[in-house]
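All protein chains but one are shown in place.
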């Protein structure tokens, strides 16, 4: 259970990392919207391993296939099913893990929950699971562009202890894609890349923070009291592998301000009511207020490292564990399109929910 | 929309802060469970304003009434409806706000979304809305105690810039309730109270961090890939008024560690597999691993302050705003039982979901 | 579980027949819609026992109370909670049934399912449970009148073996309300009333068929492939106490026609495409086609009778059972507003769903 996300724009995903395919069914995409395979493939390419020298060297082509819901280049209003076949399956690489629980992976908890697990890779806990999310997110982004003027851009704000100096509201997609680490601050990007390369040499991994800013969402999206826009964003982000934290607007730092310092005064500009500052991060009372929506996601350092670690096997016997092959020292750059995809799913859902409910 | 939370243990809440009543209907509570009004009232008393000298002086009695689902002191398996009537309604106190948007309140966004709002108080955006959550949370806590051995305790970790020195795993309910600020570190508690009293004198407000630890949840709760236990906790917490951030386990600080420092090695103790450290916060791959579950919630300083502020009215005209009467300078102490309630709702839901799905 | 109905216009109900209150929370009603308590009370009055000499003589006043979601006579877009307090509770009248299972009631199945039941009346299986549905249905009907031009009228088509001669498409609300049996064919109505009075004298009960016609629903409502309009109507109707069958359009009789006799030819009238006949009952492929929607619901004779019956107690011992007091010999007249309410809930839900999804 738990493989469906969203209400009005609803996705269901499936697929283990090895065997068969991973995929997604999207229900609720309005009919008559132009959609091409290329738009989906582009986002999958930004997510896939092996796209640059600082990510995992595993080459996965991840070709998307649309099997329903499209006709003559337009959506039918029926479910859009998108599949990506698994190709790089080398179950033998995982044979050691059949009975061993890798530290801070989900091997142990999946076994505890289900009493069975596909040990030929991470199963559903693998990052490969996010393929369906990214494919659906590409459709959601197209919807947001088609029906509103909402634009989402995420980027790497922090890697390990290196924090970029960025004005969120002026970041462009081009500046993000300019470096393989997807950090629009060139100096920080250089230092991040150096750290990532050093970590790879050490057989270690690094975490960090992805920041996301959304322009053009009108005031009025979000469904109190439980499906608040920031609550749904928080859930979306914490549902990502390796995510450990979420904050919107001023976030944790804002707890150190006083109310008189934190409140965003309203003002009027050209007949438009807006806030002078944006510590609220574009959301007040769980509803977008028309200002840029701003949030951050904390990702722990990846659990897969090449250094020797201690663990136990299923029987509780101590074992020494050494991952073979090369690992991905830092998932942050690849997390950027995934964060964008999840944000798009949340916003598309709330756009449609608001559209259905608007008043008399 | 958006007034329902949970799947197997599902609550629906209603009620504006003024007029009529606030309440909750709980669907999915198993039958035959002993439940008393006192158990619910106790939690409401911990939430209510006016309970100590450092909270809002507004006295609200908030007497709960159970109108269905109970028979001879036991649950029937049918919906449990709990009501609390609004008594302290003084709409005239809000007459000024009929056409004025208070900074960082939800006045503007509710108006933008719905085109109408109950200006006689905060409506659904009022903290009063959490009464239904706390009442339902009391039932969820009873369920967790009855069917498992799960115990939830939250406390104030930080107020403004004062951070307590606490070992989360050894905090007791008694140590939390020992001070009106609900911080189990007595030195920090004293300083926090001083800050809160100073803020009140200044007509200002303070934010902070509530931490929550859950003991006794077995391995196996949480539903990947979207309804992960931490994802649902994140949503639950970000759906609270004034919440701006959530982190589980190592959270944002963990992003500064390397994988070799962050991974929790498995070990075996008395035939029981557990982790040596708990940077995962008791959750791996979105599923509880049997260790204590640990998370933190950031609350911004309350938007209501007594100092003069600038804002606009509906027409966009600049106005000077002064809140009359006394305000609540820091919601953190009252947020403690609310955070516990939401955690209980999430855990009860996942307990029931896991129970229904366990394998062959 | 199972106390919530609908997606975009969603209701949750609670309440046993004795003790406390019955009620409903409506989530999803658009904001800014005028709504008065009278509109709700009027439908409850049509549903309540004791309204005419042919129904149960039990007098229940059933006064509705709106406790949230309304402000200055308009909906806020927040949940509308409506309560009706139980007054006529005479648990002693049911003391005999504490350990006895009444034939064709839900005593046995509730006990089997929940292991506990409120034996002081029918609990959730009582017809009293429909109060929440009728109250919510009144709001749904107002919504349909406000936002579209959809009009629902139901009536008694058959009582026992007496079948009325009616042209569904020309039935008016006035002709239905003209007789206490709510059958617009005066001759049949007379005969039905005579049968009902005779059944009461015999201590027996009668079943029958309610027919419902809906005018003004535009083409396009209904969500294939599972939430088809007729599928949701079928669920709504079979969820009613005593309902045993549902058919739409030609229904069971249509199975005896050939395709060439059954198909509804399309034609064009004044630029409007319509069907020449309406064996489809206004729904094709699960979507409304703009023609009147027509369906029928079969209700079994009420289980409560005054004649002696055989049954068993909880231990399986045979018992002779005689209901005391007067019973309702035929629920059909009171079922009319309930069927209308459920139809309104389904249509309001599909209206909102379609509104949110319409295309580019």
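Note that the chains are named A, B and C in the order they appear, and that numbering of residues resets to 1 at the start of each chain.
By definition in this document, a contact is a pair of C-beta atoms (placed from the backbone, for glycine too) under 8 Å apart; a residue touches a chain by one contact, two chains touch by 3 or more.
Computed from a prediction, not measured in an experiment: that's the story for all the values here.
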> In the full complex, which of B:8, B:21, B:66 or B:83 touches the chain missing from this view?
Replying inline: B:8
> Touching the missing chain, which residues of subunit B?
Replying inline: 7-8, 28, 30-34, 77-78, 146-147, 224, 352-353, 355-360
> Which residue numbers on subunit C touch the omitted chain?
Replying inline: 1-5, 13, 101, 103-106, 108-110, 112-116, 124-125, 129, 158, 160-161, 199, 202, 204-209, 219-228, 230-239, 241, 243-252, 254-268, 271-273, 275, 279-281, 283-290, 298-305, 307, 309-312, 316-318, 353-354, 357-359
> Going by the touch rule given at the top, which residues of subunit A touch the chain that is not shown?
Replying inline: 1-4, 8, 10, 12-16, 19-23, 25, 27-28, 31-32, 66-71, 74-81, 83, 113-118, 120, 123-124
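Following the convention adopted for this analysis, only the chains that are shown with their structure count from here on.
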>> Roughly how far is subunit A from subunit B, centre to centre by C-alpha average, rounded to an integer in Å?
In response: 26
> For subunit B and subunit C, what's the span in angstrom between their mean Cα positions?
Replying inline: 39
>> Centroid from C-alpha atoms only, then distance subunit A to subunit C, rounded to Å. What do you get?
In response: 46
>> Quick check: what residues of subunit B touch more than one other chain, meaning two or more?
In response: 1-4, 13, 113-116, 124
